Structures are given as structure tokens and as C-alpha cells.
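Got a structure for you, questions after.
Removed from the display is one protein chain of the complex; every other protein chain stays in position.
Let's look at chain A:
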């Protein structure tokens, strides 16, 4: 995927609105792709994007299952509860994000319903968009003649058919060559269709033959079409439908539940710490959580988004965690809430997407360039940029929010008007609609560094319970990272702090999430990584597994050095082997050998060894064979046998004669172990001294030097 140069046109993806609406059931990743293809497709003019936005609106409207915004969440299993839910939802808190936000709701609805409706639609082929025709036209047109929409649509169909036909011909022609498609073959097809072969289609280098002079020719390239035919294509939907069940609530209890939520939230967020604890405990175990979880979550989303105060955030997180812990919380399908919650949490972690700016990209008029997550600037920028679409679409919801929510919850707040506005870059202004479809309109400002850990904990906790939230958070973080790293030379301390937050967030999301960071790893210069980043990166080592992780390991090891060590204990041996292999594979000629690097180990005590290998220290230490194991037939000879002096006499008149030591005549008697230690000399102490290093005449190897990373090597002086 190309990413370069996309920073300006970043948001244009949302412009291909009709397409997006059709494919709204597809995954995030698909849409991410789309946003990039959209980027490439045209450098849109303002008018075209507006037009597409209009058509997008039509598309949404045409979906059968979404007549009103109230219906936006389908509740296939228990209609009663859905009603109850919505009642509960709307009546008490009337949350703008879910109830009132048409766009988001539309997407969510499409997501929910589209799965089934799109299933049977097979024969459709991707045609040219009329807009494409229009663009084609504009590219060739020098006369300012406006091509009507109608013409474009027709032309589009014709063009599509023509291309389809050509492709079909290619396919037919290729049968003769057994499914092998070559440039020549395509050219042949084009020729038959009276289309001259494309110039420059073959951009490969000339091959050269030296025979009676030099000749140049093209060697044909081969595409294995049959392989393409047979290729298995997986449609992956990362956020598979959750198992949804919603606790049924009878109408008569609705009020009580509403009360319950109210007091729970109030207590957890605003009461003293004792009450807070009680509330949290209650949330943790209340059986009602199944019924009120969604409400609480949506409430939290709003609070986090609008009340950007650290202490409040902390409390919100705490409550969220507690609720999430509650077993019945999982009975809820609360994707829309999670959708927003993810955005809010990630924004808290990594700042809103839009605030991230690559430093050296051409400065935008409306935004300060160098700063990405400055709270103040966000505030400055936000109002004039983005309140238009919001207010346009959901004025009444906003109003409800402002009037009902804020005074209740934040009686002392005066800055609330800032926080309701969405951050948008100038591109968003141009094309606000599509962005809104798959991105939450919520945001939050980043929390202080001290809270990151707790935030990550919250994210991790929530993500671990919901695959959807997990995917959502991951997507959002990736997005931010992509933007952050675009064209950026990471050098400043602030950059690293940002990376640190991202990494911590990813780590909180787990191993696979963290792996998304790997591509950016290589954008970091190892030597520039500050020590402060080590503790954040090092825990990633626990994700290391298998042999594929060589690069990650290598990098981590480069970046973190010793800081990685504590996290490697579980894998010490495995990694040693892995590094060994990887390293040795890197060596080209077979006879060029060098010492194999080892993984740095902790203090190699028995205890550590035991730690490294679980509870079985014997396995860990790979105990050396004992003498008896090595020599099953071991017999220690009785050296006393036939030795002089071991027969003693004891009788009257006996006077034993001292024997001449036989050893006097035998050289090498010093060999006997009983004799005083003569080796090593100079007492035992000097045997541990290593000095007077001497060079060998040849270097150990002719392969590139490998820096020592082993803990084996130490001098004992």
C-alpha cells in the first residue's frame, strides 16, 4: 500500500461515498484500503466531493432497514428488550452519540443489517464510476465543457463493458497458452479489438544479447493466470458478529434501572472515594449490569469525551473497568457504544487523529504545523473547523446534549462548549461525511503521562472482553501511527513520548496488536532511542515467540538492550537458539564461521535457570551426565591393592622396615592428584586471573562482526 504523499488527501477516502455505503458491511481493513484507493483515484475538487456526499446520503437512505435513527440497532433476538433498551437509553440520557448521531447510526445499522442483505449479491461486477468517467474527461478536456452526469453514467457502463470484454478476451486467448498471460498476449487482444498496443506498457529493461554485436530484446513476462484463478480469496471480517444477547428488562423496572444507573454513575464519578469504592464494587458485581451496561458505557463515552479532566477520566475508567469485569456485561451487544468509546480512549491515549501532523509536510493554512497533540491548539482549531457538519446533521441532538447532559453532570464546567466540537482538518471540512461514517465523531484530548498506564490498563481490560473494541482500538491506533510516522523523522523527546504511548497502548491490546507496530520499528533509529522508551518497549518481549520473531527480537534487543532482559527469562533458551539460527543463516559461505551469539542471560544460578524453564529446573539445567551415567560399567579400581605398605605386621619381635618409596624411581609421580597442586601455580587466586590477552594472527572470522550480547563473557579479575 502506498502511503506517501497521502497526508493531504488523507481524508478524501470518505469522498467515495456511494461505494463506501455499498461496502459498509466490509471490514475496517477494507475501508482502510478504500480510503487509500480513494486517495489515489482523484485529486478531487470540492464540487465532486460534495456531489458524492449527496449520493452517499441517498444510499444510506435507501437502505431498507434504517427508516429512523431509533431503529438503527437491530435486535434480532429479543425485541422487547431492544425496546426497553432504547427507552432507557433515550429517556434518561438521550445520548447524542448513539441516539442522535445519524451518520454513525447509519453506519452501525448498515454494519448490522448489511451482512445478510449483501450475501446473495454475486453477479455484480465493479464498474467504472461515472465520476471516474468524469475525471477521465476532465483530464483530457481542455475546453471546459461540462460532461453531464447522465453521459458519465452511460459512458461508465460502456467503458466497464469494454474493459470487461477485453479482460474476457484475454482470458479466452490465454486458454491457448494454458492460462499463461503475457504482455504479448494482452497486446494481441488489444490489437484484435482495434486498440493499438499501449506504448510504454512494457516498462521493463531491455535484455541484451551479445552475438555479432549487441541486440536488445524484451523477454516476455509471464503471469500465471491459472494461479490467479485458483487463488483462494478470503473475505475476512475482523469484527465478526458478537454473540449478542441483551438482558430483558421489563418496562415496570425501567425507572428503577434508570435510577440505578444514575446513582451508580454519580457515586462512581462524583462522590467521595468511599462511596466511589462502594459504587465500583457494586458495579463489579451487580446482576443488573446486563441491562444497564450499554447505558453506562455510552454515558462514560460522553463523560470522557466532554469532561476532559484527568481525575474524572480516572474515575470513569475505573467504573468502566468494574462494569466490564462484571460477568453480565458481556451479555450486551454494545458495538455502537464501543465504537465511540474506542475513539475516545484512543484519543485520550494518542490524541485525536487530526491533531497529528507530520512536521515537514507543507503547512496547512488553518493549523499550526509542528504540533500534534497540544491541547490548547486543538481547542483553538476545533470550533471553526468542524462544528458545521455536526450541527447540520444533528442539531437537535446536540441541543439535547448541551442542555440536558452538561449541566447535570458538570455543573461547574465552563469550558464545555469547546469540547463538544470535533477536531477536523481542512480536508475534513471538504469531505466530512464519509469520515464520519466509519469514524466516531467523539474525541478526547490526551491524558497526562502519569495516567497512561491506567488508561492502557483500561483499554486492555475492555479490549480483552470485546473483540470489537479490540479491533476498533487497534485500528484507531494504527491510523494514528500511520499518520504520525508519515514522513516524520522521529527525533524529539516528545515524539518518543508519543511512541511510548502508542506502544503501551498496543501492548495493552496484546501481542497481535503490538505487531502492528513492527513496521514502524524500522523508522526508528536505534541509536536515538532514549532510555526512557526502554521500559515501555521491553515488555513487548513477552510477545516474542517462535522463529519468526527474529526481526522483532533483533530490533527490540537493539533498542532496549539490557532492559529487555527481564522479559526474556521465559524464553531464554528458545531465543538463544533462535538468534543462533537466524544469525547463522545470515552468513553466506559455508566455511566462514564465527562464534554464535547467545542471548544475554540473567544471573545463571539454579534459581534463575528454574525460573527460565518453569518449575522443572532439571529440564532447565539440562543436567550434565554424572560419572555413573557416562560410564555405566564404571569400576573404581582399588589402588590400594598391590601397593607397598598396606600390609602391616603385628607380632612379638617384629620390627617393620620402612619401605623405600618406589616412586623415587618413577618419574611423573607428581601426576598423582594427592600431590600438592602444582598447576596453576601461585596459589588458587591466580587461576582466576586473565591477563595478557594475545591476539591470534587471524581475526576469528571474515564475516561481519557481531556485537557481543552474551552474558557468558566476563572477566574474572
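One rule holds in what follows: a contact is a pair of C-beta atoms (placed from the backbone, for glycine too) under 8 Å apart; a residue touches a chain by one contact, two chains touch by 3 or more; residues count from 1.
The rule we apply is simple: contacts and distances are computed from a predicted model.
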Answer for the undisplayed chain, UniProt naming, from "Translation machinery-associated protein 20", "Splicing factor 3B subunit 3", "Protein FAF1" or "serine C-palmitoyltransferase", is "Splicing factor 3B subunit 3"
Missing-chain contacts on chain A, rising order, are 576-577, 580-581, 584-585, 587, 590-598, 624-627, 629-657, 659-660, 662, 665-668, 670-673, 675-683, 685-687, 689-701, 705-710, 712-713, 716-717
